[in-house]
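Note that this complex is displayed minus one protein chain, with the remaining chains in position.
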Amino acid sequence: MGYIIETRGITKRFGGLTAVDNVSMGVNAGEVVAILGDNGAGKSTLIKMISGVHKPDEGTILLDGKPMKLESPMDALANGIETIYQDLALAENLNVSSNIFLGREKTKRSLGVLNVLDHEYMQKESRSVLDRLEIEIPSLKNTIRTLSGGQRQAVAISRSIYWQAKVLIMDEPTAALGIAEQKKVLDLVKSLKTQGIGIIIISHQMYDVFEVADRIIVMRRGQNVATRMVSETTADEIVGLIVGSETVKR
Amino acid sequence: MPRPLMPHDTSTPFVQTNTGKLLGRHWALFFLLGMMVIFAFTGPGFFEVVNFQNIIHLATISILLAVAETFVIITGGIDLSVGFVMGLSSTLAARIMVTLGSTGMGEPLLIVLGTLAGLLVAFIPGFISGTLVARFKVPPFIATLGMWGICNGITLHLCDGFLPIAGLPSVLPRLGNGYLFYIHKGQSFTLFKKPDYIPDERVRELIRLVPFSFILIGAVVLVFWFILHKSRFGQHTYAIGGNLDAAIRAGIDVDRHLVKIYMLSSFLAGLAGVFNVFQTGIGNYTTFSSMYELFAVAAVVIGGASLLGGKGRIVGSMVGVLVLAVLKNGLAISGVQPFVRYIAVGVLLTFAVIIDQLFPDLF
Partner (left out) sequence: MNTLVAQRKRNALGTIGRNWVLVFLALEFGYFAVLTRGFASLHIVQMILFYGTEVFLLATAELFVIITGGIDLSVGYVLGFATVISSKLMVVFASRGLSPLGAIVTSILITLCIGLIPGFVNGVLVAKLRVPPFIATFSMLGVCQGVSELLMQGIPAKNLPPLAGTIGNGHFLYIVPGSGISFMQRPDVARGVRVIEIIPNAVVFALIFIAIFAFILTKTRFGQHIYAIGGNIDAASRAGIDVKKHIIGVYMISSFFASLAGIIYVMKYITGKADAGAASLLDAIAAVVIGGASMFGGSGTVWRTILGCLVIATLETGLRMRGTPTFDKYILVGVILIFTVVIERFFPDFKR
């Protein structure tokens, strides 16, 4: 079975700087791939190309083995590529279900002519996706402002899942969380995996990576310098690869 | 990964060339000069020392308010109350002078007392606005809008509605509109005072140079330029506007600083108000309901400040005031209907900001 999402030799230059240099990688359905690297190694640029924010200068991105052009983040969303940025992109003044449906609100006909928001439907659907992921949020009518960091992360994840993500990209999902909440989010990632979603995680936390990832891709100076199965490597080796002290074998 | 700092591009866009930068940085100044050249042709008597003197003299209040607003805007705030703080100081000073005058007090003393009262009262609204903004986290827009309303009402009370407070010492307008030098061509030269042999009606025959208001303007601009650009207080002002958290962590007492900023702003507004009494010889409400605060903000923005804070210069704000003042004077002298000026100011202001967007990081 082929990769659900794949890049072949993609390159991105900003002026004279090559941020991502001829990177090929792929993620299988139900697999968690962690991308590691130092600051400036090109991780963010790589995922921004996959999520449609930047257009690659060279190379192709394939979804389900078919090449595709991502002109904008909306294209990526339409193709089932969901990205959860560090800032989560939630509107804090709106409630949980409004955020899950943000930009894609369900409406119903009222009085035969007007399209009005179908809050009932959105609440019900939100509840069911939260239940499916075993996320506990007391009331969906609470605004995001009243939720904890972990709960917010969970809402952001639920939003992607609800919209049928095939690929989920997570940028530092545990960075701003307390220990207990980090664990919850990692559990959530594991349960997503069992639902057949391909997940790409960018993280600085080595522990997280070893906890949830199946495979690790190490980037340095824009290049993919190593790929390791988690079961076959150690944290020391990975750190060595990131900083460049470990010579690349294989 | 941070964006690369210096994208290398073979063709440099105009805004990044040296000429472009120079134009962008000083566009308001170039605009001012360009406008003056045009008005020199269209407006008879525009390009004369006396007229320039007049422009600046009549802009005294705007200059003081723009200095005030510059400080507040650099911190990322806004002070909408200045127009009526000015009104409050002005009418209070006038009211006190009139009241003391009726008790038979000597003119010099009552002028001093009235002036002091006008100046001191101005600290109160500033202190309140500042406290609301700093300690109660009320958005500056709301705090100073509330203060605008309060001072507006008090000003109305002080002058019993729309009646000007008259009967002030007649020496006031002579001080407010006096000049350093009076020259009667080929006949005489006097300091501070017109020669006695020239009656009031014939005062226009004299060449009058350097109005007293210039001394006030010069002193205020110099002092506050120094404070903003050369002192620690000014440095902290920029720091607060640039990055509030960083300023707090650097140990700056931000709350206190903000209170001081709003008091400073208010004080300058009070100074402008008292000066208005000297300039007009009356205390009047109507003067102050003409959106002085908004024009002051406009001048500061034309001068290159950002309403988001962290950016702005005294000299820039002065150029901003002059742009508005010259536009007003030049259009009037050129015989353009006064209403066109409103439109011109509006269009100009918008252009100011759009041009500013083209040259993002100049200051």
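For clarity, chains are labelled A and B in written order, and residue numbers in each chain start from 1.
The rule we apply is simple: contacts are C-beta pairs under 8 Å (C-beta built on N, C-alpha and C of every residue); 3 or more make two chains touch, one makes a residue touch a chain.
Since this is a predicted model, take the numbers as computed values, not measurements.
> In the intact complex, which of the presented chains make contact with the chain not displayed?
A, B
> Pick from B:161, B:251 or B:335: which residue touches the chain that isn't shown?
B:161
> Among A:45, A:98 or A:203, choose the residue that contacts the chain missing from this document, as touch is defined above.
If we include the chain that is not displayed, A:98 is the one touching it.
> Consider the whole complex, including the chain that is not shown, and state which of B:55, B:113, B:183 or B:307 touches that chain.
Of these options, the touching residue for the absent chain is B:307.
> Of B:109, B:222, B:246 or B:347, which sits in contact with the chain we cannot see?
Result: among the candidates, B:347 touches the missing chain.
> Touching residues of subunit A against the unshown chain: what are they?
73-74, 77, 85, 87-94, 98, 102-105, 107, 110, 114-117, 143
> Would you write out the residues of subunit B that touch the absent chain, in ascending order?
78, 132, 136-139, 141-143, 145-154, 156-157, 161, 294, 297-298, 301, 307-308, 337-347, 349-350, 352-354, 357
Throughout what follows, only the chains that are shown with their structure count from here on.
> Let me have the rounded angstrom distance from the C-alpha centre of subunit A over to the C-alpha centre of subunit B, please.
About 52 Å, centre to centre.
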